[in-house]
Each structure stands twice: as C-alpha cells, then as structure tokens.
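Just one protein chain is left out here, and the rest sit where they should.
Take a look at chain A:
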Amino acid sequence: MSATGTQAGGATVKERAELALNNDFLRKAVKFTTERLRAGKENAAADHGNWDDWRERGRQIRLHTIAHLDYYLNLFADNARANGVHVHFADTAAEAVKISLDIAKHAQAKTVVKSKSMVTEELHLNHALEEIGVEAIETDLGEYIIQLAGETPSHIIIPAIHKNRYQIAELLSADAGETLAPDTQVLAGFVRRKLREKFLEADIGMTGCNFAIAETGSMVLFENEGNARMVTTVPKTQITLMGMERIIPSFADLEVMATLLPRSATGQKLTVYMSGITGPRRDADADGPEEMHIVIVDNGRSLQLGDPEFQELLNCIRCGACLNACPVYRHIGGHAYGGTYSGPIGAVLTPALKKNVAEWDDIANASSLCGACYEACPVKIPLHEMLIYLRRRKLEAGRGDKMEALGMKGFAAVMSNAKRYRAVVKLGQLGQKLVVRDGGIRVKLGPLKGWNTYRVTPSLPKASFRQQWKTMEEEIRHGLQDMDPAVKSRMEQIVKDRESGKGGHGHHG
C-alpha cells in the first residue's frame, strides 16, 4: 500500500470519511476528475438534444427486462449455449468463485489477464486466483495502477481516480525498475509494452460484461484502451462474469444503451471500442478463444426482485454518473464507502445486496439526499429515495440508534400538537439567553458540536411569526388590494380543474 493510500482503517463511514477529508491529494484528484466527467456528461446530454426522452427509453427497457428477468435470462442462456458457450449460474459469491477456479484449474492456467470488471471485484476473485497459484493481471490502465498499489477501485469506471499522476508515476517507476516521468504518454506507454507480453502469455482472458443480449446470446463490452479486445481474442479460454441483471432483450435495445452509457460515463458519444462477442472462435474466425464460459452471478441481486422499493436498483448500467454528480463522493472519494461499489449507487447497493441487516453499516446516512444522483442517472433510479428506505428498514429491523429514537419520539410528541410546538418555541426563546452572544450561538457542546465546528447558529428572534401574526393579519386585511379579476378567474379555474381530476401540478421527483 502506498503512503497516500486511503484504503487503510476506519470501521465506520465517519472514520473513513475523516481519513479522506484529511487527504488533500485525494480530494484534489477526485474533484479534478469528477468535474471533468460531470461536465463531459452534461455537454454530451445537451448535444444529444433529446436526452430526457432517451433516459425514459432506457428506463423503460430496463424496467421491462428486470420485470421479465427469468424469461430473458433463460433466453440468453439458451442462445449462448447454442453458440457454444458454457453458461453457469452462481447463487452466491462463493459459488461464482468456485466455478471460476475450477475452470482455471481445468485449463491448468498460470496467468489470467483481466479487463475491467466490477463484479470480479465484488467476488474478490483476484485474491482467490492468487491463492491457487494463478496470477491475475489487470489490463485496464487504472486497474493496473490500483493492483500495483494493493488497493481496490475507488470509482466504478475510473478505478484510480483518487491518485494524481505523480503518485501513479511513483508506482509505475517501482514496477519498471527505473524512473518514469509523470507524463501520461510515458506512463501509458510503459504499461502498454509491459501488458503486450502478458496478453501473449496468458492462459485465460477474464472479462465483465456491460450488456448481455438475450435474443442472440451475445455479450457486449465498452472500453477505451483496446485491452478488453486483447483479453477476448488472444487467450485460449475466456471467462466472462456478469451480474444476473446485465441482460437486455435485443441489439435494438443496445442502441439506446450505447447512447446512454458512454455519454453518462465519460461524455463520449461512443467508447473507442465496443465489442459484441457471440460465442467462442469459429473455424472461419481469425482469432478468439477456443473455449468460452459465462458465469451469471446472483449474490444478493435476486433479493431486489419483487421488492417495490428496490427492484429498480437492478436497472443500473454502472456508468458512474451518480458518483461524478455526488457532492459527498466529491469530498470523500470511493474508499470511504467501504464496499466494492461507491458513491450513491454503492451506498444503496452495498446494503441492499445483504439480506442480513445486522451486516449493514451506516453508509446510507452519508448523504444529504440532494438528489443529484437521480438527476444524473441515465435510467432514472431514485437513489435519493432508496437511501431513506434503507434508513427506515434498518430501524424496522431494530438496528437504530437508541438516542436518536428517543429524540424522534420527542419530535413526534412536539410536532403532533401545535400547542406543544408553540410552548417549545417559547422555551427556546427564553432558554437560549444562556448561550446567545451577538445574536448567534457558538458553543460547541452536545448536538451543536459538529454543526458549530463549521458555523454560527442563529439565535431565535424575540417573537416568532405566529406571535406576530395577529397584528400582521389585521394590518394586511386593512390595506388589502383588490385582486385582478383575470387572476381570480384563473385561480378558480385551477381549483375547478383540480376537482375534476385534470388539475394538480406535477413534481419532478
């Protein structure tokens, strides 16, 4: 682990976030890249012209597919098998790992070259391969850097987002055994040369899967470096791991997804490479694997099926746009989330994939519920609402904070009765005299400690609005202007429309 790594320690989100907040390298690097990606996405969406219509199309495709996931999974598996692919289903992470290791053993593999795959991170597959003596080599540049650093990705599509080029140059120089200049071309050039040998030596190519096409049994990969194409053409055996929700019905649906994914992820109209792979090498093919396996992984995903609050989680296409838009991610980076998936999607997905609420940490609290994730999402997943559902479920499972529960009971007692509420305001107006100086409260005690570390709390004015209302109301009624008749009739029309069911102004959430 590098000296500036952020992987170390921290049992809670708060502790991990504190490490990140004190790491200026990380904060600068994360801000720099998320800003670039976010602006790229916003420009690409604006250039597209009909972005919201396409988001809705994408959402409908995902909703439909997930609603009929059993059908499309079977169709995919049948078609892939007809193409000569070995299709495996794994209920758990352990099963998926076992299947993969068995294939590696059978192939007597010594090395595996990998293209970027979040699901293999979720399964900790590299570690498992190492344990049986198989070397796994990441071939995506960012993943390669992370592997050298002994860390895990801190972003779904930019794994080394938390590192700057000087830190990367240091890592790669140690790998090269010579000092490499902190220049992108020099560094990428070194990795490119090094990986060429690895591609030629490797026994197995391992990939993830962006989309699996049910009607043809094909798998589709989006990438920019060409490494996934090497991984899927050079080694004799290919293993593809995919979450069970990666399916879409047809290539026609891919058009929509190919419009949404690269634009949302990096602002590109299309990634440099987009590969559709339908089965292993055929006689007439110039290259490709002789043997191809697809491992379809559940690992908690099916828990969301039939759950009205969380099923849409399976619509995610792993573009990372919610991370780039998130103001919390911007400040704490990905490792603070403590799971394989970070940012808003990680904050929801990590607990949702675990049935046992006792294993949930407090990650769902690390959000201001600002909704930037929802706005950025190309398939409109309401992550900001799901975070609230997670908080509620944790309480329902009896895993809430006792003090907070007591406070909320008090809140309800006060807020269910306006008399009590008024009495509390009055009490505050009197009681605050002990702590107010200069119209503000600066004491760093109790619940005000965290708040007042960054702010001055305003004091309550002498009279609340209600306490002033009677006088104000009299004055207003006294000098009231006549309402414009046109406005009056418009208001009456609004009320009428509402009553006849036509009315009501919608909301965007």
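Everything below uses one rule, namely that contacts are C-beta pairs under 8 Å (C-beta built on N, C-alpha and C of every residue); 3 or more make two chains touch, one makes a residue touch a chain; residues count from 1.
Simple rule for what comes next: contacts and distances are computed from a predicted model.
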Missing subunit (named according to UniProt) among the choices "Pyridoxal 5'-phosphate synthase subunit PdxS", "Acyl carrier protein", "Spore coat protein JA" or "Fe-S oxidoreductase": "Fe-S oxidoreductase"
Options A:K105, A:K269 or A:K409, residue touching the unrepresented chain: A:K409
Selected residue (touches chain absent from view) among A:G133, A:G150, A:G189 or A:G440: A:G440
Hidden partner chain, touching residue among A:K355, A:K402, A:K433 or A:R477: A:R477
Omitted-chain contact residue, chosen from A:A67, A:L101, A:V357 or A:V425: A:V425
Missing-chain contacts mapped onto chain A: 13-14, 17-18, 21, 327-328, 330-332, 365-372, 374-375, 388, 390-395, 400, 404-405, 408-409, 411-412, 414-418, 421, 425, 428, 440, 447, 449-458, 460-461, 463-469, 472-473, 476-477, 479-484, 486-488, 490-492, 494-495, 498, 503-509
